[in-house]
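Could you have a look at this structure, given as structure tokens, before my questions?
Note that this is a trimmed complex: some chains were dropped, and none of the rest were shifted.
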Amino acid sequence: MKLVVFIVVFSKVCTVYGITVEDYKNLQKHLMTNYSNKVRPVKNQDHAVQVTASFHLSDINDVDAVQQQLVTTAYLSILWIDELLVWDQEITNIDRLYFKQKDIWTPDIVLKNGVKKFEELGGEVYYLEVFPNGEVHWMPYQVFESKCDMDITYFPFDTQVCDITFISWSFFKLEVNMMLPESGPPVYFYDFNENSVWGIESTGGRRSQSHIADSTVTFTLHLRRKPLYYVMNLILPVVLLGVISLLVFVIPADAGEKMSFAVTVFLSFAVFLSIISMQLPVNSENTSLLGVYLVFQMSIAVAIIIISAFQLRLHHRCEERKVGTFYRGIVNIERCLRCVKSCSDNNSKKKYNWRNDSYEPKVDYDDVSWKDVSSAIDFVCFWTMLFFGIIATTVLVVYMNNGIS
Amino acid sequence: MKLVVFIVVFSKVCTVYGITVEDYKNLQKHLMTNYSNKVRPVKNQDHAVQVTASFHLSDINDVDAVQQQLVTTAYLSILWIDELLVWDQEITNIDRLYFKQKDIWTPDIVLKNGVKKFEELGGEVYYLEVFPNGEVHWMPYQVFESKCDMDITYFPFDTQVCDITFISWSFFKLEVNMMLPESGPPVYFYDFNENSVWGIESTGGRRSQSHIADSTVTFTLHLRRKPLYYVMNLILPVVLLGVISLLVFVIPADAGEKMSFAVTVFLSFAVFLSIISMQLPVNSENTSLLGVYLVFQMSIAVAIIIISAFQLRLHHRCEERKVGTFYRGIVNIERCLRCVKSCSDNNSKKKYNWRNDSYEPKVDYDDVSWKDVSSAIDFVCFWTMLFFGIIATTVLVVYMNNGIS
């Protein structure tokens, strides 16, 4: 009754010239009279407050694989009907009112999967827009630090699915019912700058389904890492190092640089590792393929150093010692393979053998010197390691591709 | 009416001796009576509050290419007319009043493109200056962390254009109308210290144009990076390393230092990379030309190592093996080029050939030893790589110049 009386009185004043400040103040004061911001604003308290929320992404600040966090800047657009803030627009001519956030009831929405203490959304600076039918608009702009379970297996070609979940912490679903907007997508972009490392593939949203449970809405971001930087600064150097470490077998033992070359390559591995280890997340759960590849390459490099050292010892072995059958086998394998590969070489060798033949037909046995063994090891190991390296890189590429698609 | 009465009474007191504290307090109390800081201070609420803002830059704290942020310290000079805080200066003799920020209405201006939670401008410490005609001056001094989409392609010769946008978040343009000052530039400098890395080329400002949209003013800073530091600490070392890595082909194979030199140069690349990678932003969107150049230089270094290794193998190849036609071709190219270059050399060689001629005219074929091949590879590769290096560096310089102009 009081409301009607008020409005009648009110409307008379209004019509004089537009809407005056006094009109606003009076309407505000009228609505605030007897209003409590601690009670859900539904006249029948058995009903739930229907709260609609959408997510307006403004910036991806950080995707932290080590802390498993996603940090976003965004504002939530939250709407609900406050049944206690209703007025007749036609009589008052006022189509909108603004209230300070702390003056009216707001749902206690918080970031459910955050890593910080719960903080109230919004703050002192916000005015909430209220329409004659009681609809309240609230648009708190915040930084959200949400947990995100990341799978770095396919790093740096990985895709991450991150949820940002909001919950009405104290109220049950029967009291405050969180919903996504009925039309339109749940996630919008607002003044969005593309992140320099992460692209957004798609977005989505969902709400908690059961009727009794907590009332939550979840916004989902499908993020894809842009691999260019990592390909250029991580993968390329490692592959190049892998190639270089094979060259140990190309350098002839006579050059006297085999070992120092091999160990300097290993040292370069160590230096690169110190760069890379700052960028790869500490994660014992799912090892990244790239990490496994790195360890594989390093093991190969160590194997190469070990082989080279023993090869060098053979190379400098006194010529008077007989070459064992195992080493002869290696030399034979090398000759055999070379034969297959380059027949011209083979011919010249045969000729050569033939020439030696003239002196001593059974010399085939004696013409294997320790130098030949060293050379054969070079040949065999180079191709073996090259083979393994190519296999490993191929496997890496294939798995990575699986990760992408 | 009340106002007039008040002022008459008031003026009598005033004339006694200057303006007393009581006069101030009374005027303040009078103006605050019935004042609500929650309603826009225009008598006709259909009108917009005209808010004029200018930006007074005090410091560029940080330009963060990784986080894509610009951090500035500045104060906003904000002016508007509060139609409810008007008094007659002649009667009261008071030409200025100060109010605490929280006592009167202030526009809810926030940094729109920030990366932090919205924060109210100003704070408890501020007094707002109010003039008799209702003009309010507000000068909040803050740190603004604004997003800035950076293009590091031309790093370290890059220019960045950064916007700092302020918005009246809750109100529409029809309610609170943000404007730039009518005369004078939008951006001033206040006690400004030149940043040691970034210079300011020019500044600008603009306001949102459409009538219905959000009400924003945008201040623009055109920043130019001062490249001296980066030229001395990034580009110079990389160019020098590129030059050094060419020397592998100058060192004679007999010296026995070719490979260890080559691989140590590569190791130096790795070490430099670890320094540089801390300074170059992680960015897969637009790769910096410098990054591409670095990768190119590293690839060249690797190519040099590979070539040297095979060259060394040729160098130590048993002299009895015949030199293939491919290698002969290289030697011929070298001789041909040398001929063009230094005719005196050519002559002496011809003489030499001629001398050999006496023994065996067709020896031209046989005098190509593996050592000659190795030497020819040195010659050919040195000039080829030098050529590529110069081309790449020239291309870099040309593109960088494009970036500057």
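Order of writing sets the chain letters: A and B. Residues in each chain are counted from 1.
By definition in this document, a residue touches a chain if its C-beta (ideal position, glycine included) is under 8 Å from a C-beta of that chain, and two chains touch if they have at least 3 such contacts.
What you see is a predicted model; the values in this text were computed from it and never measured.
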{"item": "Number of identical chains in the entire complex, 2 depicted", "value": "5"}
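Criterion: only the chains that are shown with their structure count from here on.
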{"item": "Cα superposition angle of subunit A on its copy subunit B, in degrees to the nearest 5", "value": "70"}
{"item": "Cα-centroid distance, subunit A relative to subunit B, in whole angstrom", "value": "25"}
{"item": "Residues on subunit A engaged by subunit B in the complex (per definition of touch)", "value": "17-21, 23-25, 28, 58-59, 61-62, 73, 94, 98-100, 103, 123-129, 139-143, 191, 193-197, 225-230, 232-233, 236-237, 240, 243-244, 247, 250-252, 254-257, 260-261, 264-265, 267-268, 271-272, 274-275, 348"}
{"item": "Residues of subunit B defined as touching subunit A within the complex", "value": "36, 38-46, 66-68, 84, 108, 110, 112-120, 147, 149, 169-171, 253, 256-260, 263-264, 266-267, 270-271, 273-274, 277, 281-287, 291-292, 295, 298-299, 302, 305-306, 309-310, 312-313, 315-316, 321-322"}
